[in-house]
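All protein chains of the complex are present and in place, except for one that has been dropped.
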Amino acid sequence: QASELRVGFTLDAMTLDPANHRNRETETIIRNMYDGLVTRDGDMKVVPEIAESYELVSPTVYDFRIRDGITFHDGSPLTAEDVRFTLERLTAEGAMGDGQTSPRKSLLGPVESVEVRDGNTVRITLSEPWPILPAMLPFQEIVSKAFVEKVGTEGLATQVNGTGPFKLVDWRKGDAIIMERFEDYYGGAPSIEPVGKACVERAIFKIIPESASRVAALLSGDVDIINELPPFSIEQVKSNPGTDVMTVNGTRSFFVAMNMEGELFSNPKVRQAAAHAIDKDLIIDRILGGNAARIEGILSPDAFAASTDLPVYEYDPEKARALLAEAGYPDGVEVTMDTVGAYKDIAEAVASLLTKGGFNTRVAVGEGAQMTQKWRTKGGPKSGDMYFTSWGNGSLDPFDIFTPTHRTNDRGNSAGYANPEVDRLLDEAAVELDTEKRAALYRKAEQIVNAELPYLYLWVPQDIYGVSKRLKGWRPSADSRINLHDACVD
Amino acid sequence: MSLGKLAERLLHLVPVLLGVSVIVFLMMALTPGDPVDIMIGDQNVTPQQEQAMREDLGLDLPVHRQFFVFLGNAVQGDFGTSFYHRRPVLDVIVERLPATIELSLVALIIALVTAIPLGVLAAIRRNSILDKMATVGSLLGVSLPGFWFGILLLMLFAVHLQLLPVSGRIGFDSEIEPITHFLLIDTLLRGRPDAFWDALKHILLPAITLGLPMTAILMRVTRTSMLEVMRQDYIVFAEAKGLKRGRILFRHALKNALIPTVSVAAIETGSLLGGNMIVETVFGWPGLGRLVVESVFLRNYPLVQAAVLFYAVTYVLLNFIADILYTTLNPRVKL
Amino acid sequence: MTSAALNSAPVAAASGAGQTIFRRNLRQFASNRLAMASVGIVVLFVLLAIFAPFIAPHDPNETDLFRRLQPPAWQTGGEWAYLFGCDALGRDILSRIIYGSRISIFIGAAVIFVATTVGIAAGLAAGYFRGWVDVAISRLVDILLSFPYLIFAIGLMAMMGPGLVNIILALAYKEWVIPCRVVRGETLATRELEYVEAARALGASSGHIMVKEILPNILSPVIVVSTIRIAHVIILEASLSFLGLGVQPPTASWGSMVADGRAHILGAWWVSTFPGLAILLLVLAINVASQGLRDAFDPRFQE
Amino acid sequence: MTSPAKPLLSVENLSKVYQGRQTLANRLAGVRPFSVRAVNDVSFEVRRGEVLGLIGESGCGKSTLGRAVLRLHEPTAGRVRFDGEDVTALSAGALKDMRRRMQIVFQDPYASLNPRSTVADIVGLPLRLHGLAKTTQEVRETVARILERVGLNAAHLDRYPHQFSGGQRQRIGIARALISHPEFIVCDEPVSALDVSIQAQIIQLLLELKDEMGLTYLFISHDISVIGYLSDRVAVMYLGEIVEMGPTDDVLARPRHPYTQSLMSAVPDVDAPGKHQRVRLAGELPSPLDPPKGCKFHTRCPLAIDVCRREAPISEQVAPGHQAACHRLSEDLSVRETAAGAQAR
Partner (left out) sequence: MSRNENLLEVDGLRTVFDTSEGVVRAVDGVDVTVRRGECLGVVGESGSGKSVTFSSVMGLVRSPGRIESGAIRFEGQDLTRLSTREMRAIRGRDISMTMQDALTALNPALTVGEQLSEMLDAHDDDLPARGAARRRAIRDRSVEMLRLVGIPSPESRLGQYPHEFSGGMRQRIMIAIALAPGPKLLIADEPTTALDVTIQAQVLELISDIRARLGMSVVLITHDLGVVAEHCDRVMVMYAGQVVEEGSTVDVISNPQHPYTRGLLGSIPRLSLRGKPIRPIQGQVPNLVGLPPQCRFYSRCPERTDACLQSVEMRSVGPDRRARCIALTQEEVA
């Protein structure tokens, strides 16, 4: 009987082409079949994987030495040229064929060129200093140049020839992705024990979108791991003899954008009133089952440069109403809070608290893309009052969350916040290579935004997994990866 | 029926299909919001790139030209690229098709094999307990909201009794190499009765949920038309001929009574297709219906558009087949 | 008994004191006890909908996170003030069901009203004028009929975005086809009848003929069909809401309540069970009532 | 019979073709739509005060002719003059006025009354349409008066059609036709659907009304006894054409066309059973969709000769006011004798 590990997973992969998606679930699945230049260890530290080592040659030049003896699933050896090809496919205009550019290009920011030096070194040249390059690289998987040239971008969507611990057996669209152990695996990152081929012979991602069904599948022993365990099912899973719950601090910050371009929320008193109206602890406790960390700024407590001493806007509905009155709204106000379907429940809870604080709030659910059009206008004019949303930060670096949400006219700046001082701090931090100084810049910026409150900063939920007790050697990862390399089942 | 008549009937489909594609096209064309914006999402894209994408999609053409481009492409099976999967829409749809077709067929079969005998029995034993139960059952059948009923079944049989699986098409232990992609057939072809049984257990609840309203309606139609037929002069005449009851019922009455049943079955197969969306969502069935629902939320318009078109064309063809079946049952109708 | 009295006897017997077919049918309908009970249930729901603010024990949107997933009254942990328990946000399920009836009934009635009005007008025109009017309308009907209902509505909702008016439009968009077909068929048959020809022979205008001669005679099958369709539309609206394409939160709608409860079926069965039961009950009552109506009013179902 | 002067109604070369619609798909598939020549080149006159009987088998075009005369069905060709006025050329408005003077009584007493209208509404409709009565009261009074005349009474005003028997309904239909005081009425088989005893009542009523109100009838029937009883002149139709026409006595006593002859011999007679030598017409009425060439009757005619299959006969005068269309008129044959000879075998 072959050992087999089954994951009950929310969504199917969109594609199996590592360069042709921007989807976290797809990433999670693909990453078990493809390895990257670097990866993260259990403490989220970036460590070499396919790269043997890497060094910062100058603020804008990185050199990666490629490990020897790595083979693709089809048996061909991995070369520096494959790495160069992969990175170029990700970053060059039109490199995907058919004039298409990889949707992941923006994830690699200012990468300007990639070249192979002396056989096994790949040099990445940036157009400006960008200290977080290594933090962004774990998400970019290395493909085989020969294979891509053979099957084309089209073929890569459904076929896998990676260097990861598992080979693709069958992709049953919408149903399951079945993988088997790659016997010639080089072992993965040497700094993460154990090193060697995967523990289980087969690994399966079974797609179960309904959360209740996913839980039921775990309870009945059909699957060994499920993601997105609803908080209200934690008790049940824990009390079931064969199963347990594992959590990990997440990297996604939840917040409510207040449209500062609108008349109402341009008034700081109103924004403060809203902040006082929300009882974060209550929601974390009652709805999220205690599995979230409250935040007073945009950054997760685990993130680089997260401050611990930000002022707290205490829950105080009286004060909220008083502030509203001061701002000229003694009878409260009517507002609409936009959000997407997935957040409907919790947004309604927030709305009901706001309502008690004088903001008579109606929740309007829209599609993701529609909301994006409405709220992430990149400087274009905004309509609407409030937007309940979130921003993921897998790199746990402020660059990836603070800048897009707070820099004037940046792509995630839903509040329409504009503060030259903050812009300057963020820009400076982006290219500052000294970690301490960078951290100080971000902390300063956080103090400012905490005072000005373009957003109601809410919490960072934990990722909750349900696991079978026969599962060994696996722990959840803050970046939502489900790395099955080291996982074993009895 | 001659080949010429068949061709004539097929020609009649042309304007309908044309109209269907106009509506489907308009659905997309009149949608507020720019598909290019949706494709771009929160990526960084230069205005030149945006322009290139626009030209690529033919969005710079006047609307009527766009339609002909759309139609031309659609006829060749090119429905564009799924924004989300970044693959040709047709590929994505075709992958999901076997699951949906298998589910619909099983639901259809369940409906037909339960509805017709029950309807006939209810008509023959008019006002009996069986008739009353059938009537109540059919009323319940059309009144039960499928999404809710599915959840109830799931709760009862899968979660509490743990008799049937919760989700999916087949269990982990029953994987087989696909041949036709219809698992119920493939498992048999591969000589795996255990896997067949497993696949059957998976399809049972969704197929029942999907087939229930159709069963109810077909049963009602069969019963009513059977009663109607039993009143006809030719049945009285058959009785006057001193024929055996069985012959009167099954040869004289049923053949006529099935005529409306067939046309209703065709129409209802259409709603079966629509019902897929709900049932596949509830039961995590990896078919086209669930894909469409997901795509609606992702504003993956090319896929929604192609799927709507696909459903409509399937429906038109189903009705066409039913028409032909109808003529074989009903000699009065000449195609 | 005089001969004159006897002479008019058949007339008197058939007339039953001057009552119309309509009244006779109505009486037959009223004697169908099951149908009357169903009418009672429907009326009850309508009253619930109209007087929701006075009947509902709580504000349907009042959340209380301390009552999150509180079980129904008769289970341990339940309270009689919250008869059917509370949902994931601690809202009273009973109150939400009561308010939810407004959406179901309003949308059902509005869609059928719009659809029937449009359908009658189009069907009358097609059946009466025939020729190209008929060709145009019938083709449109054929085309719309080729779309499975739900996917058509989903497509439209996806395009138009959520909202009460949009739901009504998305459903009525195709719904009118059904009364239209009925009316067209009946009009085609009726316009050939001699009494219509008689009106034409007397010099009546097309308008007069359509409205005064044809319409009253085809109204009962249309009404019967429309009542049956209300039940359908209610389920469709609930299905749209279930998929998240219906009315928007926090407005309570039965379909979205069932959808909300779906995640909780393992622990909190009541969240989706009760709203589902409400849909079932209302739809069943409408179906039973309309079947009774059909039995009473449609001569084809009379013995 | 009354005045030899100007006829009240004159029909000239009237034709009516029912044409199916040509659709694109049909055309592409090379399918021709159906086309029925229901009335073909028919001419006749009706004098004021007379009854012209029109007889023929089912589907031969009697009703179509009756309706085309009233322009209830638009004639395809030909002309209809009423009291000197060309009905076929009238504008919609003028036609509406003309409808007061030309009326119709229908065959089916069940289908010809709107089941949702009361008797007062049904019979009063012409008054309203033509503004002949100002107030509802006036309408009701007028209707009540005419109801008395047809054997009903004011107590029936507010009843619905289903509350009456077939004969009573037919009286209501007659009242409706009469209320606008028309001069000419097409009676399209008004008694065919009624039982013998009721049929006799209605025939009697129609004859009384005719004398009293000076009416003129075009009386359609497939029953030769009815036509024979009440019409002054008779026209015999076969497949859309009038094959014989003349004074009733003359035509019935000396039918000249073989079709008329066989028609008469087929009618069973209470008074003289077995009196007629039976003439068995071979076959049945050919489909009007595909009428025979030449003389339309040749497929069933016991006397048919070669020329009948090729050429359509032209109507000829055979006696004063009596004309027939047959190639063998001059031979003065009788179907009966010939057929009897043939049947003797």
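As written, the chain order gives the labels A, B, C and D, with residue 1 at the start of each chain.
The rule we apply is simple: a contact is a pair of C-beta atoms (placed from the backbone, for glycine too) under 8 Å apart; a residue touches a chain by one contact, two chains touch by 3 or more.
Keep in mind it's a predicted model, so treat the numbers as computed, not measured.
Annotation: of D:77, D:95, D:154 or D:285, D:285 touches the absent chain (contact as defined above). Residue in contact with the omitted chain (choice from D:65, D:209 or D:230): D:230. Think of the hidden chain as still there; on chain D it touches residues 57-58, 165, 167-168, 195-201, 203-204, 222, 224-226, 228-230, 248-249, 252, 262-263, 265-271, 273-274, 278, 280-281, 284-285. By the touch criterion stated above, the residues of chain B touching the omitted chain are 232-234, 236-244, 247, 251-252, 255-256, 259, 329-332.
Just so we're on the same page, only the chains that are shown with their structure count from here on.
The geometric centre of chain A is 47 Å away from that of chain C, both derived from CA atoms. Chain B has its Cα centroid 38 Å from the Cα centroid of chain A.
Residue positions of chain C with contacts to 2 or more other chains are 158, 161, 244, 262, 265-266. Looking at chain A, one finds that residues 210, 212, 216, 341, 367, 370 touch two or more other chains.
Considering their complex, residues 21, 23, 67, 70, 72, 95-97, 99-100, 103-104, 106-108, 111-117, 122, 125-126, 129-130, 156, 158-160, 162-165, 168, 173, 176, 180 of chain D touch chain C. Across the complex, chain A meets chain C through its residues 210-212, 215-216, 230, 232-233, 236, 282-283, 286-287, 341, 344-345, 348-349, 351-352, 362-367, 370. Of all residues in chain C, those touching chain B in their complex are 139-140, 142-144, 146-152, 154-159, 161, 231, 235, 238-239, 242-245, 255, 258-259, 262, 265-266, 269, 272-273, 276, 279-280, 283-284, 287-288, 291, 300-301.
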